[in-house]
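Starting off with a structure, shown below.
Note that one protein chain is taken out, while the other chains of the complex remain in position.
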Amino acid sequence: MTLAPIPDRGGPAQPLLLVKDLSKHFGKSGSVVRAVDGVSFAIRKGETLGIVGESGCGKSTTSRLIMGLIDPTAGEVIFDGEHVGPGGLSVAEFRRQVQMVFQDSYASLNPRLTISESIGFAPRVHGLSREATNARVRDLLAAVGLEPDQFAQRYPHELSGGQRQRVNIARALALRPRLIILDEPVSALDKSVEAQVLNLLVDLKAEFGLSYLFISHDLNVVQYISDRVLVMYLGRVAEIGPVDDLYAHPSHPYTRALLASRPSMDPDHRRTTPPLTGDPPNPVNVPSGCRFHPRCAQVMPKCSAAEPEMVKINADHQAACFLAETVPA
Amino acid sequence: MSNLVHVRDLTVKFVSRDRTVHAVNGVDFDLDQGEVLCILGESGSGKSVTLRALMRLNPPTRTVMTGTLNVGGQDIITASDREIESIRGRSVAMVFQEPMTALDPVFTIGQQIRETVIRHEGVSKADAHKRALELLDLVQIPSAERRLAAYPHELSGGLRQRAMIAIALSCRPKLLLADEPTTALDATVQIQILLLLRRLQRELGMGVIFVTHDLGVAGEIADRIAVMYAGRFVEEGAVREVMRHAKHPYTQGLLGATVHEGMRGKRLTTIIGSPPNLANLPTGCAFAPRCPSADAACLEAVPGLDGAFGAHRARCIHQPAEAMA
Partner (left out) sequence: MIATIFRRALYSLPIALAVSLFCFLLVHIAPGDPINAILPPDAPADVVAQVKEAYGLDKPLPVQFGIWLFRVLHGDLGRSLATGRDIWPDLHSALANTLVLAAAAAMIGFPLGTMFGSIAGAFRGSWIDRAAVVLAVAGVSVPHYWLGMVMVVIFSVLLNWLPSMGASPDGSGVWALDWGHLSHIVLPAITLSVIPMGIVTRTLRGIVGDILNQDFITTLRGKGLRRGGLIAHVVKNAAPQALAVMGLQLGYLMGGSILVETVFAWPGTGLLLNNAIFQRDIPVLQATILVLSMFFVGLNLAVDLAQALLDPRMRR
C-alpha cells in the first residue's frame, strides 16, 4: 500500500462535503442542549469555508459531528457524492480523507511519543513501510517549516505552541486528506505566530490541493483565510455567503452586530455603543421564532412568532432573517 | 512629584536556586491622573509582572525588585507590608484576565465586594451591602440584589468580569490595573466591557494601566501605548502615533502580523524566530536575533529610548522607515 492521493470522483462541480440538516441535542428530556439544530451547508472542492459565531453556538460540535466523533441526533454527511456511514463510505475511509486540527496544540499530541512517531503513526497503521513512513514524516516536517533533523526526535513539551501547531498540521496531512477541519487552530497563539501559521495554511492548501473548514471566533482571521463564510447562532445558520459579499453587505442583523463588535483599529473613530448587549445565550432554552430576536436591534412582532426561512440574497448568499431581501440581479 | 505613577528603571527578577528569570529589565514611565496607558506585547514579555509589581503582588519570597516605583506618592518598593496592604484594593485595584479563576468560587459576589469595602472603610455590613448594590448598578449588572447572592459559577463570563470590575472599583481607586480583562471574552462581550471601562475611567477620573496582546483592544481604550518586548518598553507614544507610525521593527512586525480588514489575499508579514530566554538575555538589543535591520552595532549595548519623556520614542538605533505599518 502506498497511500496515494485519493482521486476526485464527482468532478469540480460536485461539493466535496455536503452537510444536510445536521442536529445534535445533548442531555435528556427536560434540559436538552440544542448544540446544533438543523445545519446544512456545502464545502466546495478547493475552497475554504469559514465558520464564525460566539462561543457555545455549536461550531466545535458541528466539526465533531462531521468527523463522526459524536453521533448526530439527525441529519447526514455526504462526502464527494457518497453518504458517509453504513451502506456508503465507511467511516475509516472517510477519516482518511478528512482530518482535524484542534485549538489546544498540546492536548492533541501524545506527550510520550516523539514528533516523528506522532506524525508517522497513522501512515504506519495504514500499512506504509517504516522507510516510506520516515521519508514521509521528513517531507511533512519540511512542508510545515520545521527542520526535520532538528525536530523529528523531540517530544511535544520541547516545542513552542506555534511549533506544536505545525506538528498537528503535519500529522493531519500524513494520510493525504482532501479536507482538513481546523477548529480554532490559531486562537491560542500569539499574533506573530498566528500570522506564520496562517501563511503556512495558505501555502499548504495550494501545494496539496486541500479544502478547509476553518472555525474561529475571530472575524478578521476568518475574513483573511476564507472563500465563503458561515455565521452560526445558537446551533443554526444565520447567514452564509462569499466572504467579500458577506463582510461588505451583511444581511442578518447578527452578522452586522458581530462585524461591528470588532475593534475599530482607528483611535479617532472608536466604537461608541456596543452592537449587542448581554452574553451569548445558552442553547438550553432556545427562544421562540428567530433565535436571535431577544438581542436583535431590528426585532419585529413576527420575529418571536415564527422562525424565518433562509432567504436567497443572491446566487450564493443567504440569510435567515425576515428583513433579508433578494437583491435583483 | 505630581504623577499618579512614577516608574524609573524598574527591574523585576525571579530568583530560584537553579536560575534567575529577568522578567522586567528597566522600565520607565509616568502616568497622570485620568490617563490610560496600554502595555502591548506578546506572551512572556513581562506585562503581567510589571503590573503586579505596581502592587507588589509578585511572590514575595522569590521576587527581587530594583529601581524607583511610586504610586500615589507612596514608594512601593520600600513600603512596609502593612502600608502595601492598605494601598491594595483602596487606591490601587486590579482586574484579571480570567474572572472564573480570579474570583473565590465558594463566596458570593456580594461577600467578595463587601469584604473589600469593610476592609478599607470599616463600614457596617449593611452599608457595605448598599455600596455593593450601587457598584453592580455602576457596572450595569441587572437585578443586582439577586446577583449579589450568586456564586461566580452561576454567572456568565461577561457578568463575572463586570463583577470583577465592581470589586476593583469598590473603594474608588485612583489607579486601576487591568490585566487582559477582555482576552477570555467573545468579541461581542469584549466591546461591551471595553466601553464600560472607558466610561467608568472617564466618570471616576481614574488612571488606568491596561495590559493586552491585542492591538485592536489598545486602539479602543488607550491614550498612550507602550510596546513591551523581553521586559523592556521598546516603543511608547500616543496611541495614534504608535498605531500609524510605528518606529520599532518589532512594533512594525507586530502590526504586519495582526490580521485586519483589507489584508485578504496579501501575505502576512511575520517575525522570524522566537522571543529570547529571560534567564539568559543577550547583551544588546533583545530583538536583534529576529530583526530584519539588525547589524553588529545592535548587539553591543541595549539601545536607549530616543526622544523626550512622553514623546513618541523607540529603543532602536536603526529605526527603519515605517514601511509596512
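By letter and in written order, the chains are A and B; residue numbering begins at 1 in each of them.
As a convention for this text, a residue touches a chain if its C-beta (ideal position, glycine included) is under 8 Å from a C-beta of that chain, and two chains touch if they have at least 3 such contacts.
Predicted, not measured: the structure shown is a model, and the values here were computed from it.
**Student:** Which visible chains touch the chain that is not shown?
**Tutor:** Displayed chains contacted by the hidden chain, ordered by label: B.
**Student:** For the chain not shown, which residue from B:116, B:161, B:182 or B:201 touches it across the whole complex?
**Tutor:** Missing-chain contact among the listed residues: B:116.
**Student:** Which residue among B:55, B:209, B:222 or B:242 touches the omitted chain?
**Tutor:** B:55
**Student:** Touching the hidden chain in the complete assembly: which of B:29, B:96, B:233 or B:250 does that?
**Tutor:** Touching the chain that is not displayed is residue B:96.
**Student:** For the chain that got dropped from the picture, name the residues of subunit B it touches.
**Tutor:** So the residues of subunit B touching the missing chain come out as 52, 55, 57, 85-90, 93-94, 96, 98, 101-107, 115-116, 119-120, 151, 153-154, 164, 167.
The criterion applied here is as follows: only the chains that are shown with their structure count from here on.
**Student:** Once you find the CA centre of subunit A and the CA centre of subunit B, what distance in Å lies between them?
**Tutor:** 33
**Student:** Which stretch or stretches of subunit A touch subunit B in the complex?
**Tutor:** The contact residues of subunit A facing subunit B are 54-55, 160, 162, 190-192, 194-196, 198-199, 202, 217-221, 223-224, 243-244, 257-258, 261-268, 270-280.
**Student:** Can you list the residues on subunit B that touch subunit A in the complex?
**Tutor:** Subunit B reaches subunit A through residues 42-43, 156-159, 186-192, 194-195, 213-217, 219-220, 222, 239-240, 243, 253-254, 256-261, 263-264, 267-271, 274.
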